[in-house]
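Of the protein chains in this complex, one is absent; all others appear in place.
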Amino acid sequence: MSVASHYSYWITVLLMTAGLYIVIARGNLVKKLIGLAIFQTSVYLLYIAPGKLIGGTAPIVAEAFKLYSNPLPHVLILTAIVVGVATLALGLAITVRVRETYGSIEEDEILAADRDDPDGA
Amino acid sequence: MSAAQLIAAALLVPAAGAGLLALAGRRPNLREAVTLVAAALLFACVVALAPPVLAGARPQLFALELLPGIALGFRVEPLGMLFALVASGLWIVNSLYSIGYMRANGEPHQTRFYACFALALAATMGIAFAANLLTLFLFYEMLTLVTWPLVTHHGDDEARAGGRVYLGLLLGTSIVLLLPAIIATWAYAGTLEFAPGGILRDAGLSGPALGGLLALYVFGIGKAALMPVHRWLPAAMVAPTPVSALLHAVAVVKAGVFAVLKVILYVFGVEALAGVRASDWLPAVAGFTVIAASIVALHADNLKRRLAYSTVSQLSYVVLSASLLVPLSAAAAALHIAAHALGKITLFFAAGAIYTVTGKTEVSQLDGVGRRMPWTMGAFAVGALSLIGIPPAAGFLSKWLMFQGAAAAGHWPALVVLGASTLLNAAYFLPIVHAAFLRAPPAGEPGHGEAPWTMVAALTATAAATLALPFAAAVPLALARATAGL
Partner (left out) sequence: MILEHLPALQVTVPLAAAPLIVLVRQSTVAWGVATAVSWFAFAAALLLATQVAGGGPVSYALGSWPPPWGIEYRVDALSAFVLVLVSGVAAVVAPFAWRSVAAELPRDRVYLFYALYCLCLAGLLGMTITGDAFNLFVFMEISSLASYVLIALGRHRRALLAAYQYLILGTIGATFYVIGVGLLYLMTGTLNLADMAARLPALAGTRPVLAALAFITVGVSLKLALFPLHLWLPNAYAYAPSAVTAFLAATATKVSVYILLRFYFGVFGARLVVGELPMPEILLALSILAIVTASLVALWQADLKRLLAYSSVAQIGYITLGVGMASRDGLTAAVVHLFNHGITKGALFLLVGGIALRAGRAGFERLQGLGQVMPLTSLGIVLAGLSLIGVPGTAGFISKWYLVLGAIEAERWWLAALVVATSLIAVAYVWRFVEAAYLAPPGAATPQPGEAPRAMLVPAWLLVAACIWFGLDTSFTVRGARSAALLLLGGAP
(Lines give C-alpha, C1' and ligand atoms only; values in the text may rest on other atoms or scores of the structure.)
Protein backbone atom coordinates (compact mmCIF):
# COMPACT_ATOMS: atom_id res chain seq x y z
CA MET A 1 0.00 0.00 0.00
CA SER A 2 1.82 3.05 -1.20
CA VAL A 3 0.90 6.35 -2.70
CA ALA A 4 1.58 4.90 -6.16
CA SER A 5 -0.82 2.03 -5.67
CA HIS A 6 -3.67 4.51 -5.35
CA TYR A 7 -3.04 5.63 -8.94
CA SER A 8 -6.73 5.30 -9.83
CA TYR A 9 -7.58 7.98 -7.29
CA TRP A 10 -4.82 10.21 -8.62
CA ILE A 11 -6.22 9.89 -12.13
CA THR A 12 -9.67 10.60 -10.74
CA VAL A 13 -8.49 13.79 -9.10
CA LEU A 14 -6.59 14.79 -12.22
CA LEU A 15 -9.64 14.33 -14.42
CA MET A 16 -11.83 16.14 -11.92
CA THR A 17 -9.64 19.19 -11.72
CA ALA A 18 -8.84 19.23 -15.42
CA GLY A 19 -12.52 19.06 -16.26
CA LEU A 20 -13.45 21.83 -13.84
CA TYR A 21 -10.61 23.98 -15.05
CA ILE A 22 -11.74 23.67 -18.65
CA VAL A 23 -15.29 24.60 -17.67
CA ILE A 24 -14.14 27.70 -15.86
CA ALA A 25 -11.24 28.78 -18.06
CA ARG A 26 -12.63 28.30 -21.53
CA GLY A 27 -15.15 30.70 -23.07
CA ASN A 28 -16.17 28.48 -25.96
CA LEU A 29 -19.51 26.83 -25.19
CA VAL A 30 -18.54 23.48 -26.75
CA LYS A 31 -15.24 23.39 -24.89
CA LYS A 32 -17.05 23.99 -21.63
CA LEU A 33 -19.22 20.99 -22.35
CA ILE A 34 -16.16 18.89 -23.10
CA GLY A 35 -14.70 19.96 -19.76
CA LEU A 36 -17.94 18.99 -18.09
CA ALA A 37 -17.83 15.57 -19.73
CA ILE A 38 -14.24 15.04 -18.55
CA PHE A 39 -15.30 16.07 -15.04
CA GLN A 40 -18.11 13.54 -15.11
CA THR A 41 -15.75 10.83 -16.35
CA SER A 42 -13.69 11.23 -13.19
CA VAL A 43 -16.74 10.22 -11.22
CA TYR A 44 -17.12 7.03 -13.19
CA LEU A 45 -13.58 6.11 -12.30
CA LEU A 46 -14.19 7.02 -8.66
CA TYR A 47 -16.97 4.47 -8.45
CA ILE A 48 -15.63 1.66 -10.60
CA ALA A 49 -12.02 1.40 -9.55
CA PRO A 50 -12.71 0.55 -5.88
CA GLY A 51 -15.28 -2.00 -6.99
CA LYS A 52 -12.63 -4.27 -8.42
CA LEU A 53 -11.18 -6.44 -5.74
CA ILE A 54 -7.77 -8.01 -6.24
CA GLY A 55 -8.47 -11.58 -7.29
CA GLY A 56 -12.17 -10.83 -7.67
CA THR A 57 -14.25 -12.19 -10.50
CA ALA A 58 -17.64 -11.53 -12.01
CA PRO A 59 -20.39 -12.65 -9.62
CA ILE A 60 -21.03 -16.14 -10.98
CA VAL A 61 -22.63 -18.60 -8.62
CA ALA A 62 -20.44 -21.63 -9.14
CA GLU A 63 -17.86 -23.64 -7.26
CA ALA A 64 -14.77 -22.15 -8.89
CA PHE A 65 -15.69 -18.52 -8.17
CA LYS A 66 -15.17 -17.51 -4.55
CA LEU A 67 -14.36 -13.78 -4.48
CA TYR A 68 -16.68 -11.43 -6.35
CA SER A 69 -15.88 -7.94 -7.55
CA ASN A 70 -18.68 -5.55 -6.78
CA PRO A 71 -21.10 -5.33 -9.72
CA LEU A 72 -23.19 -2.52 -8.24
CA PRO A 73 -20.87 0.37 -9.19
CA HIS A 74 -21.06 -0.75 -12.79
CA VAL A 75 -24.81 -0.51 -12.72
CA LEU A 76 -24.71 2.88 -11.06
CA ILE A 77 -22.18 4.20 -13.52
CA LEU A 78 -24.15 2.95 -16.50
CA THR A 79 -26.94 5.16 -15.20
CA ALA A 80 -24.53 8.01 -14.65
CA ILE A 81 -23.12 7.66 -18.16
CA VAL A 82 -26.62 7.83 -19.60
CA VAL A 83 -27.28 10.94 -17.56
CA GLY A 84 -23.99 12.39 -18.77
CA VAL A 85 -24.81 11.64 -22.39
CA ALA A 86 -28.22 13.25 -22.03
CA THR A 87 -26.68 16.32 -20.43
CA LEU A 88 -24.07 16.58 -23.17
CA ALA A 89 -26.70 16.20 -25.88
CA LEU A 90 -28.84 18.86 -24.25
CA GLY A 91 -25.90 21.20 -23.84
CA LEU A 92 -24.94 20.79 -27.48
CA ALA A 93 -28.52 21.37 -28.58
CA ILE A 94 -28.60 24.64 -26.64
CA THR A 95 -25.23 25.54 -28.18
CA VAL A 96 -26.65 24.97 -31.68
CA ARG A 97 -29.58 27.27 -30.85
CA VAL A 98 -27.20 29.86 -29.41
CA ARG A 99 -25.20 29.73 -32.63
CA GLU A 100 -28.36 30.21 -34.66
CA THR A 101 -29.45 33.16 -32.53
CA TYR A 102 -26.21 34.97 -31.79
CA GLY A 103 -23.97 33.77 -34.63
CA SER A 104 -21.22 32.83 -32.20
CA ILE A 105 -20.43 30.28 -29.53
CA GLU A 106 -17.85 32.31 -27.66
CA GLU A 107 -19.19 33.39 -24.29
CA ASP A 108 -17.58 36.83 -24.29
CA GLU A 109 -18.95 37.63 -27.74
CA ILE A 110 -22.42 36.53 -26.70
CA LEU A 111 -22.32 38.60 -23.53
CA ALA A 112 -21.10 41.61 -25.50
CA ALA A 113 -23.95 41.16 -27.97
CA ASP A 114 -26.41 41.10 -25.08
CA ARG A 115 -24.90 44.20 -23.57
CA ASP A 116 -25.05 46.12 -26.85
CA ASP A 117 -28.54 45.01 -27.76
CA PRO A 118 -30.31 43.96 -24.57
CA ASP A 119 -33.73 43.72 -26.13
CA GLY A 120 -32.82 41.61 -29.14
CA ALA A 121 -35.38 38.89 -29.71
CA MET B 1 -76.88 39.85 21.13
CA SER B 2 -74.36 38.23 23.41
CA ALA B 3 -71.24 40.10 24.36
CA ALA B 4 -69.05 37.88 22.18
CA GLN B 5 -71.28 38.57 19.21
CA LEU B 6 -71.05 42.28 19.91
CA ILE B 7 -67.27 42.07 19.84
CA ALA B 8 -67.41 40.24 16.51
CA ALA B 9 -69.87 42.83 15.22
CA ALA B 10 -67.57 45.65 16.27
CA LEU B 11 -64.90 44.20 13.98
CA LEU B 12 -67.10 43.04 11.14
CA VAL B 13 -69.38 46.06 10.79
CA PRO B 14 -66.66 48.48 9.69
CA ALA B 15 -65.01 45.81 7.52
CA ALA B 16 -68.29 44.95 5.84
CA GLY B 17 -68.99 48.64 5.53
CA ALA B 18 -65.73 49.04 3.63
CA GLY B 19 -66.74 46.33 1.19
CA LEU B 20 -70.26 47.67 0.72
CA LEU B 21 -69.23 51.22 0.13
CA ALA B 22 -66.60 50.06 -2.37
CA LEU B 23 -69.46 48.49 -4.32
CA ALA B 24 -71.55 51.64 -3.99
CA GLY B 25 -68.68 53.72 -5.33
CA ARG B 26 -70.60 54.97 -8.34
CA ARG B 27 -73.32 56.56 -6.23
CA PRO B 28 -71.76 59.01 -3.81
CA ASN B 29 -74.82 59.61 -1.68
CA LEU B 30 -75.39 55.90 -1.18
CA ARG B 31 -71.74 55.45 -0.41
CA GLU B 32 -71.76 58.22 2.21
CA ALA B 33 -74.91 56.74 3.70
CA VAL B 34 -73.17 53.37 4.08
CA THR B 35 -70.35 55.06 5.98
CA LEU B 36 -72.70 56.88 8.33
CA VAL B 37 -74.83 53.79 8.94
CA ALA B 38 -71.75 51.65 9.59
CA ALA B 39 -70.38 54.26 12.00
CA ALA B 40 -73.67 54.47 13.85
CA LEU B 41 -74.00 50.70 14.05
CA LEU B 42 -70.44 50.39 15.31
CA PHE B 43 -71.03 52.96 18.02
CA ALA B 44 -74.21 51.15 19.03
CA CYS B 45 -72.32 47.84 19.36
CA VAL B 46 -69.57 49.43 21.39
CA VAL B 47 -72.01 51.27 23.67
CA ALA B 48 -73.90 48.01 24.20
CA LEU B 49 -70.70 46.48 25.51
CA ALA B 50 -70.20 49.22 28.09
CA PRO B 51 -72.68 48.22 30.83
CA PRO B 52 -71.28 44.70 31.39
CA VAL B 53 -67.73 46.07 31.40
CA LEU B 54 -68.63 48.78 33.92
CA ALA B 55 -70.26 46.11 36.06
CA GLY B 56 -67.01 44.20 36.18
CA ALA B 57 -67.45 41.60 33.42
CA ARG B 58 -64.78 41.06 30.82
CA PRO B 59 -66.52 39.76 27.67
CA GLN B 60 -64.27 37.76 25.45
CA LEU B 61 -64.20 36.18 22.02
CA PHE B 62 -61.81 33.53 20.79
CA ALA B 63 -61.38 33.61 17.02
CA LEU B 64 -58.73 31.06 16.05
CA GLU B 65 -55.37 29.70 17.12
CA LEU B 66 -52.73 31.65 15.27
CA LEU B 67 -49.68 29.84 16.57
CA PRO B 68 -49.48 26.89 18.94
CA GLY B 69 -50.50 28.34 22.29
CA ILE B 70 -51.30 31.82 21.01
CA ALA B 71 -54.79 32.69 19.92
CA LEU B 72 -56.31 35.49 17.89
CA GLY B 73 -58.56 36.53 20.73
CA PHE B 74 -60.40 39.51 22.11
CA ARG B 75 -61.25 40.61 25.63
CA VAL B 76 -62.96 43.85 26.54
CA GLU B 77 -61.52 45.56 29.59
CA PRO B 78 -62.03 49.12 30.83
CA LEU B 79 -59.14 50.76 28.99
CA GLY B 80 -60.04 49.11 25.71
CA MET B 81 -63.66 50.06 26.28
CA LEU B 82 -62.72 53.71 26.74
CA PHE B 83 -60.58 53.72 23.62
CA ALA B 84 -63.27 51.98 21.56
CA LEU B 85 -65.95 54.42 22.74
CA VAL B 86 -63.83 57.40 21.81
CA ALA B 87 -62.81 56.05 18.41
CA SER B 88 -66.20 54.76 17.34
CA GLY B 89 -68.07 57.79 18.61
CA LEU B 90 -65.79 60.19 16.85
CA TRP B 91 -65.99 58.19 13.61
CA ILE B 92 -69.58 59.27 13.21
CA VAL B 93 -68.72 62.91 13.63
CA ASN B 94 -65.64 62.58 11.44
CA SER B 95 -67.65 60.94 8.65
CA LEU B 96 -70.01 63.87 8.65
CA TYR B 97 -67.07 66.24 8.50
CA SER B 98 -65.38 64.20 5.74
CA ILE B 99 -68.44 64.43 3.54
CA GLY B 100 -68.33 68.18 3.77
CA TYR B 101 -64.58 68.44 3.36
CA MET B 102 -64.11 65.96 0.51
CA ARG B 103 -66.93 67.42 -1.54
CA ALA B 104 -66.06 71.03 -0.91
CA ASN B 105 -62.45 70.44 -1.93
CA GLY B 106 -63.33 68.19 -4.85
CA GLU B 107 -60.97 65.49 -3.66
CA PRO B 108 -60.38 62.54 -6.01
CA HIS B 109 -60.50 58.82 -5.10
CA GLN B 110 -63.24 59.32 -2.53
CA THR B 111 -64.39 55.69 -2.56
CA ARG B 112 -60.89 54.51 -1.75
CA PHE B 113 -60.79 57.13 1.00
CA TYR B 114 -63.98 56.04 2.74
CA ALA B 115 -63.17 52.34 2.32
CA CYS B 116 -59.70 52.68 3.85
CA PHE B 117 -61.21 54.75 6.65
CA ALA B 118 -63.69 52.01 7.49
CA LEU B 119 -60.91 49.41 7.45
CA ALA B 120 -58.82 51.65 9.70
CA LEU B 121 -61.67 51.73 12.20
CA ALA B 122 -61.98 47.94 12.04
CA ALA B 123 -58.27 47.70 12.81
CA THR B 124 -58.68 50.20 15.67
CA MET B 125 -61.43 48.08 17.20
CA GLY B 126 -59.16 45.06 16.88
CA ILE B 127 -56.44 46.93 18.79
CA ALA B 128 -58.87 48.15 21.45
CA PHE B 129 -60.30 44.71 22.14
CA ALA B 130 -57.12 42.63 21.71
CA ALA B 131 -56.72 40.02 24.41
CA ASN B 132 -53.03 39.37 23.84
CA LEU B 133 -49.93 40.94 22.34
CA LEU B 134 -50.05 39.03 19.08
CA THR B 135 -53.63 40.07 18.29
CA LEU B 136 -52.67 43.63 19.16
CA PHE B 137 -49.64 43.44 16.89
CA LEU B 138 -51.65 42.03 13.99
CA PHE B 139 -54.19 44.85 14.05
CA TYR B 140 -51.52 47.43 14.81
CA GLU B 141 -49.70 46.52 11.58
CA MET B 142 -52.99 46.38 9.70
CA LEU B 143 -53.69 49.92 10.89
CA THR B 144 -50.36 51.16 9.55
CA LEU B 145 -50.90 49.53 6.15
CA VAL B 146 -54.52 50.60 5.78
CA THR B 147 -53.78 54.23 6.64
CA TRP B 148 -50.91 54.53 4.15
CA PRO B 149 -53.31 55.03 1.19
CA LEU B 150 -55.00 57.72 3.26
CA VAL B 151 -51.76 59.53 3.98
CA THR B 152 -50.66 59.38 0.32
CA HIS B 153 -54.15 60.26 -0.85
CA HIS B 154 -53.12 63.16 -3.06
CA GLY B 155 -50.68 61.01 -4.97
CA ASP B 156 -48.20 63.82 -5.65
CA ASP B 157 -44.50 63.89 -4.84
CA GLU B 158 -45.14 65.48 -1.45
CA ALA B 159 -47.59 62.74 -0.58
CA ARG B 160 -45.18 60.05 -1.71
CA ALA B 161 -42.36 61.50 0.40
CA GLY B 162 -44.62 61.84 3.44
CA GLY B 163 -45.87 58.30 2.90
CA ARG B 164 -42.33 56.96 2.86
CA VAL B 165 -41.44 58.57 6.18
CA TYR B 166 -44.77 57.41 7.62
CA LEU B 167 -44.47 53.81 6.51
CA GLY B 168 -40.73 53.63 7.02
CA LEU B 169 -40.84 54.80 10.62
CA LEU B 170 -43.98 52.93 11.66
CA LEU B 171 -43.11 49.63 9.99
CA GLY B 172 -39.47 50.06 10.88
CA THR B 173 -40.11 50.48 14.58
CA SER B 174 -42.77 47.78 14.73
CA ILE B 175 -40.80 45.14 12.82
CA VAL B 176 -37.34 45.86 14.24
CA LEU B 177 -38.21 46.74 17.83
CA LEU B 178 -41.75 45.70 18.73
CA LEU B 179 -41.81 42.26 17.12
CA PRO B 180 -38.61 41.02 18.81
CA ALA B 181 -39.96 42.42 22.09
CA ILE B 182 -43.14 40.40 21.69
CA ILE B 183 -41.29 37.24 20.74
CA ALA B 184 -38.89 37.70 23.64
CA THR B 185 -41.87 38.10 25.98
CA TRP B 186 -43.28 34.86 24.60
CA ALA B 187 -39.93 33.13 25.10
CA TYR B 188 -39.53 34.33 28.69
CA ALA B 189 -43.08 34.52 29.98
CA GLY B 190 -44.64 31.62 28.07
CA THR B 191 -47.78 33.63 27.40
CA LEU B 192 -48.83 36.79 25.60
CA GLU B 193 -52.22 37.32 27.27
CA PHE B 194 -52.75 40.66 28.95
CA ALA B 195 -53.18 40.12 32.69
CA PRO B 196 -53.63 42.66 35.50
CA GLY B 197 -50.34 42.73 37.33
CA GLY B 198 -48.33 41.76 34.30
CA ILE B 199 -46.99 38.48 32.91
CA LEU B 200 -43.28 39.09 33.30
CA ARG B 201 -43.24 38.91 37.07
CA ASP B 202 -41.92 35.37 37.25
CA ALA B 203 -39.99 35.39 34.00
CA GLY B 204 -36.66 35.64 35.74
CA LEU B 205 -35.52 38.78 34.00
CA SER B 206 -33.11 41.10 35.73
CA GLY B 207 -33.78 44.80 36.18
CA PRO B 208 -31.65 45.97 33.25
CA ALA B 209 -33.11 43.23 31.02
CA LEU B 210 -36.62 44.39 31.90
CA GLY B 211 -35.59 47.95 31.23
CA GLY B 212 -34.20 46.97 27.84
CA LEU B 213 -37.35 45.06 26.97
CA LEU B 214 -39.44 48.05 28.00
CA ALA B 215 -37.34 50.27 25.77
CA LEU B 216 -37.92 47.90 22.85
CA TYR B 217 -41.65 48.12 23.47
CA VAL B 218 -41.86 51.86 24.03
CA PHE B 219 -39.81 52.80 20.97
CA GLY B 220 -41.21 49.90 18.96
CA ILE B 221 -44.72 51.26 19.43
CA GLY B 222 -43.89 54.08 17.07
CA LYS B 223 -47.50 55.25 16.99
CA ALA B 224 -46.98 56.68 20.49
CA ALA B 225 -44.61 59.17 18.85
CA LEU B 226 -41.97 59.30 21.55
CA MET B 227 -38.92 61.16 20.35
CA PRO B 228 -36.95 60.21 18.28
CA VAL B 229 -39.47 58.01 16.47
CA HIS B 230 -42.03 60.80 16.21
CA ARG B 231 -41.25 62.15 12.74
CA TRP B 232 -43.95 60.15 11.04
CA LEU B 233 -46.61 62.32 12.63
CA PRO B 234 -45.67 65.65 11.07
CA ALA B 235 -44.93 63.76 7.84
CA ALA B 236 -48.49 62.40 7.85
CA MET B 237 -49.89 65.93 7.71
CA VAL B 238 -49.74 65.74 3.91
CA ALA B 239 -52.99 63.80 4.19
CA PRO B 240 -56.38 65.46 3.80
CA THR B 241 -57.54 66.98 7.08
CA PRO B 242 -60.25 64.40 7.93
CA VAL B 243 -57.44 61.86 7.96
CA SER B 244 -55.36 64.04 10.25
CA ALA B 245 -58.38 64.63 12.44
CA LEU B 246 -59.58 61.14 13.16
CA LEU B 247 -56.50 59.10 12.57
CA HIS B 248 -53.73 61.31 13.70
CA ALA B 249 -55.57 62.90 16.53
CA VAL B 250 -57.58 59.91 17.61
CA ALA B 251 -57.24 56.44 16.18
CA VAL B 252 -53.63 55.90 15.14
CA VAL B 253 -51.90 57.95 17.82
CA LYS B 254 -54.22 56.79 20.55
CA ALA B 255 -53.62 53.20 19.45
CA GLY B 256 -49.98 53.92 20.14
CA VAL B 257 -50.31 55.28 23.66
CA PHE B 258 -53.07 52.75 24.37
CA ALA B 259 -50.64 49.98 23.49
CA VAL B 260 -47.91 51.54 25.65
CA LEU B 261 -50.33 51.81 28.57
CA LYS B 262 -51.43 48.21 28.14
CA VAL B 263 -47.84 47.03 27.99
CA ILE B 264 -46.91 48.89 31.16
CA LEU B 265 -50.02 47.81 33.07
CA TYR B 266 -50.76 44.32 31.78
CA VAL B 267 -47.49 42.95 30.39
CA PHE B 268 -44.91 44.32 32.80
CA GLY B 269 -47.13 45.19 35.72
CA VAL B 270 -46.70 48.30 37.79
CA GLU B 271 -45.28 46.52 40.84
CA ALA B 272 -42.70 44.60 38.81
CA LEU B 273 -41.43 47.78 37.17
CA ALA B 274 -41.43 49.79 40.38
CA GLY B 275 -39.65 47.02 42.22
CA VAL B 276 -36.61 46.79 39.93
CA ARG B 277 -36.63 50.45 38.88
CA ALA B 278 -36.45 49.28 35.28
CA SER B 279 -38.50 52.17 33.96
CA ASP B 280 -36.85 55.11 35.69
CA TRP B 281 -35.59 56.42 32.36
CA LEU B 282 -39.05 56.53 30.79
CA PRO B 283 -40.40 59.66 32.54
CA ALA B 284 -37.25 61.45 31.40
CA VAL B 285 -37.73 60.46 27.74
CA ALA B 286 -41.43 61.27 27.87
CA GLY B 287 -40.81 64.55 29.67
CA PHE B 288 -38.21 65.55 27.12
CA THR B 289 -40.66 64.80 24.30
CA VAL B 290 -43.34 66.90 25.97
CA ILE B 291 -41.12 69.95 26.22
CA ALA B 292 -39.18 69.56 22.97
CA ALA B 293 -42.28 68.99 20.88
CA SER B 294 -43.96 72.00 22.45
CA ILE B 295 -40.97 74.17 21.57
CA VAL B 296 -41.07 72.97 17.95
CA ALA B 297 -44.81 73.67 17.90
CA LEU B 298 -44.12 77.18 19.12
CA HIS B 299 -41.96 77.90 16.09
CA ALA B 300 -44.13 76.14 13.48
CA ASP B 301 -46.02 78.47 11.20
CA ASN B 302 -47.93 75.78 9.32
CA LEU B 303 -51.07 75.21 11.35
CA LYS B 304 -51.26 71.46 10.81
CA ARG B 305 -47.58 71.13 11.67
CA ARG B 306 -48.16 73.03 14.89
CA LEU B 307 -51.07 70.75 15.71
CA ALA B 308 -48.99 67.68 14.85
CA TYR B 309 -46.23 68.62 17.27
CA SER B 310 -48.82 69.52 19.86
CA THR B 311 -50.11 65.97 19.45
CA VAL B 312 -46.60 64.55 19.91
CA SER B 313 -46.33 66.54 23.09
CA GLN B 314 -49.77 65.54 24.41
CA LEU B 315 -49.15 61.86 23.65
CA SER B 316 -46.11 61.97 25.84
CA TYR B 317 -48.33 63.29 28.66
CA VAL B 318 -49.98 59.88 28.55
CA VAL B 319 -46.67 58.04 28.52
CA LEU B 320 -45.27 60.28 31.26
CA SER B 321 -48.29 59.65 33.44
CA ALA B 322 -48.20 55.93 32.84
CA SER B 323 -44.52 55.76 33.65
CA LEU B 324 -45.04 57.26 37.10
CA LEU B 325 -46.40 53.87 38.15
CA VAL B 326 -49.06 55.02 40.62
CA PRO B 327 -52.74 54.15 40.16
CA LEU B 328 -53.89 57.75 40.05
CA SER B 329 -51.54 58.61 37.19
CA ALA B 330 -52.57 55.47 35.30
CA ALA B 331 -56.18 56.66 35.55
CA ALA B 332 -55.10 60.13 34.42
CA ALA B 333 -53.33 58.62 31.41
CA ALA B 334 -56.42 56.67 30.43
CA LEU B 335 -58.66 59.68 30.80
CA HIS B 336 -56.30 61.87 28.78
CA ILE B 337 -56.72 59.48 25.86
CA ALA B 338 -60.36 60.56 25.73
CA ALA B 339 -59.90 64.21 26.66
CA HIS B 340 -57.10 64.92 24.20
CA ALA B 341 -58.98 63.13 21.44
CA LEU B 342 -61.99 65.40 21.80
CA GLY B 343 -59.92 68.56 21.95
CA LYS B 344 -57.52 67.70 19.15
CA ILE B 345 -60.14 66.54 16.71
CA THR B 346 -61.90 69.87 17.20
CA LEU B 347 -58.71 71.74 16.42
CA PHE B 348 -58.10 69.73 13.27
CA PHE B 349 -61.69 70.13 12.15
CA ALA B 350 -61.28 73.87 12.52
CA ALA B 351 -57.98 73.85 10.61
CA GLY B 352 -59.58 71.93 7.79
CA ALA B 353 -62.56 74.25 7.70
CA ILE B 354 -60.29 77.28 7.46
CA TYR B 355 -58.35 75.64 4.61
CA THR B 356 -61.50 74.66 2.75
CA VAL B 357 -63.00 78.16 2.86
CA THR B 358 -59.94 80.35 2.59
CA GLY B 359 -57.16 78.10 1.35
CA LYS B 360 -55.01 79.30 4.23
CA THR B 361 -52.57 76.94 5.93
CA GLU B 362 -50.23 79.19 7.91
CA VAL B 363 -50.82 80.61 11.37
CA SER B 364 -49.57 83.99 10.30
CA GLN B 365 -52.37 84.23 7.74
CA LEU B 366 -55.16 83.78 10.27
CA ASP B 367 -55.74 87.40 11.28
CA GLY B 368 -59.42 88.18 11.56
CA VAL B 369 -60.59 84.73 10.46
CA GLY B 370 -62.62 84.46 13.65
CA ARG B 371 -64.85 87.34 12.72
CA ARG B 372 -65.89 85.71 9.48
CA MET B 373 -65.95 82.12 10.77
CA PRO B 374 -67.17 82.51 14.34
CA TRP B 375 -68.35 78.93 14.79
CA THR B 376 -65.10 77.49 13.46
CA MET B 377 -62.82 79.66 15.50
CA GLY B 378 -65.06 79.38 18.52
CA ALA B 379 -64.64 75.63 18.36
CA PHE B 380 -60.89 76.14 17.87
CA ALA B 381 -60.81 78.24 21.01
CA VAL B 382 -62.62 75.55 22.98
CA GLY B 383 -60.20 72.90 21.73
CA ALA B 384 -57.24 75.10 22.61
CA LEU B 385 -58.59 75.68 26.11
CA SER B 386 -59.02 71.95 26.56
CA LEU B 387 -55.46 71.23 25.52
CA ILE B 388 -54.06 73.96 27.77
CA GLY B 389 -56.12 72.48 30.57
CA ILE B 390 -58.46 75.30 31.49
CA PRO B 391 -61.81 74.42 33.08
CA PRO B 392 -64.48 73.62 32.16
CA ALA B 393 -62.93 71.94 29.10
CA ALA B 394 -62.23 68.19 29.09
CA GLY B 395 -58.48 68.63 29.20
CA PHE B 396 -58.71 70.22 32.62
CA LEU B 397 -60.02 67.00 34.13
CA SER B 398 -57.23 64.80 32.87
CA LYS B 399 -54.55 67.40 33.58
CA TRP B 400 -55.76 67.84 37.13
CA LEU B 401 -55.60 64.09 37.66
CA MET B 402 -52.10 64.08 36.17
CA PHE B 403 -50.92 66.72 38.61
CA GLN B 404 -52.43 64.73 41.45
CA GLY B 405 -50.82 61.55 40.22
CA ALA B 406 -47.40 63.16 39.90
CA ALA B 407 -47.72 64.56 43.39
CA ALA B 408 -48.77 61.15 44.74
CA ALA B 409 -45.72 59.61 43.12
CA GLY B 410 -43.53 62.31 44.60
CA HIS B 411 -42.06 62.90 41.16
CA TRP B 412 -41.33 66.61 41.16
CA PRO B 413 -39.62 66.69 37.71
CA ALA B 414 -42.91 65.45 36.23
CA LEU B 415 -44.73 68.27 38.01
CA VAL B 416 -42.30 70.77 36.53
CA VAL B 417 -42.76 69.32 33.05
CA LEU B 418 -46.54 69.42 33.35
CA GLY B 419 -46.47 72.98 34.51
CA ALA B 420 -43.99 74.19 31.91
CA SER B 421 -45.82 72.52 29.07
CA THR B 422 -49.11 74.06 30.17
CA LEU B 423 -47.49 77.44 29.75
CA LEU B 424 -46.03 76.44 26.40
CA ASN B 425 -49.43 75.18 25.23
CA ALA B 426 -50.89 78.53 26.09
CA ALA B 427 -48.03 80.22 24.27
CA TYR B 428 -48.68 78.50 20.99
CA PHE B 429 -52.47 78.33 21.06
CA LEU B 430 -53.68 81.56 22.58
CA PRO B 431 -51.99 83.85 20.02
CA ILE B 432 -53.91 82.07 17.26
CA VAL B 433 -57.21 82.70 19.02
CA HIS B 434 -56.20 86.25 19.75
CA ALA B 435 -55.22 86.95 16.15
CA ALA B 436 -58.32 85.32 14.77
CA PHE B 437 -60.77 87.31 16.84
CA LEU B 438 -59.06 90.49 17.83
CA ARG B 439 -57.04 91.42 14.77
CA ALA B 440 -58.46 92.80 11.60
CA PRO B 441 -58.28 90.71 8.48
CA PRO B 442 -55.65 91.82 5.94
CA ALA B 443 -56.93 94.60 3.71
CA GLY B 444 -58.14 93.69 0.24
CA GLU B 445 -58.97 90.11 1.10
CA PRO B 446 -62.12 88.70 -0.51
CA GLY B 447 -64.94 88.10 1.92
CA HIS B 448 -65.94 84.63 2.90
CA GLY B 449 -68.45 82.95 5.11
CA GLU B 450 -68.52 79.90 7.30
CA ALA B 451 -67.56 76.41 6.25
CA PRO B 452 -70.15 74.00 4.77
CA TRP B 453 -72.80 72.99 7.29
CA THR B 454 -71.61 69.38 7.63
CA MET B 455 -68.20 70.56 8.75
CA VAL B 456 -69.58 73.20 11.09
CA ALA B 457 -71.99 70.67 12.60
CA ALA B 458 -69.14 68.25 13.22
CA LEU B 459 -66.83 70.73 14.86
CA THR B 460 -69.59 72.22 16.95
CA ALA B 461 -70.47 68.73 18.16
CA THR B 462 -66.93 67.91 19.24
CA ALA B 463 -66.44 71.33 20.83
CA ALA B 464 -69.66 70.84 22.76
CA ALA B 465 -68.53 67.38 23.84
CA THR B 466 -65.23 68.87 25.00
CA LEU B 467 -67.08 71.34 27.18
CA ALA B 468 -69.59 68.77 28.35
CA LEU B 469 -67.18 66.04 29.33
CA PRO B 470 -66.42 67.30 32.85
CA PHE B 471 -70.14 67.31 33.56
CA ALA B 472 -70.88 63.93 31.98
CA ALA B 473 -67.66 62.29 33.06
CA ALA B 474 -69.14 59.40 34.96
CA VAL B 475 -68.53 56.71 32.39
CA PRO B 476 -65.06 57.81 31.23
CA LEU B 477 -63.93 58.35 34.81
CA ALA B 478 -65.28 54.99 35.89
CA LEU B 479 -63.47 53.27 33.05
CA ALA B 480 -60.27 55.16 33.74
CA ARG B 481 -60.35 54.32 37.43
CA ALA B 482 -61.14 50.67 36.67
CA THR B 483 -58.12 50.58 34.40
CA ALA B 484 -55.92 51.67 37.23
CA GLY B 485 -57.53 49.21 39.56
CA LEU B 486 -58.98 51.93 41.76
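Should a chain be cited, it is by its letter among A and B, assigned in written order, with residues numbered from 1 in that chain.
The rule is short, and it goes like this: a contact is a pair of C-beta atoms (placed from the backbone, for glycine too) under 8 Å apart; a residue touches a chain by one contact, two chains touch by 3 or more.
These numbers were taken from a predicted model, which means no experiment stands behind them.
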| item | value |
| --- | --- |
| Sole contact to the chain not displayed, among B:F43, B:Y101 or B:W186 | B:W186 |
| Absent-chain interface as seen on chain A, which is shown | 16, 20, 23, 29, 32-33, 36, 39-40, 43, 46-47, 50, 73, 76, 79-80, 83, 86-87, 90-91, 94-95, 97-98, 101-102, 110-111, 114, 120-121 |
| Chain not shown, touching residues in chain B | 64-68, 72, 134, 137-138, 141-142, 145, 149, 152, 155, 159-160, 163-164, 167-168, 171-172, 175-176, 179-180, 183-184, 186-187 |
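What we mean here is this: only the chains that are shown with their structure count from here on.
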| item | value |
| --- | --- |
| Chain centre separation in whole Å, for chain B relative to chain A (CA means) | 69 |
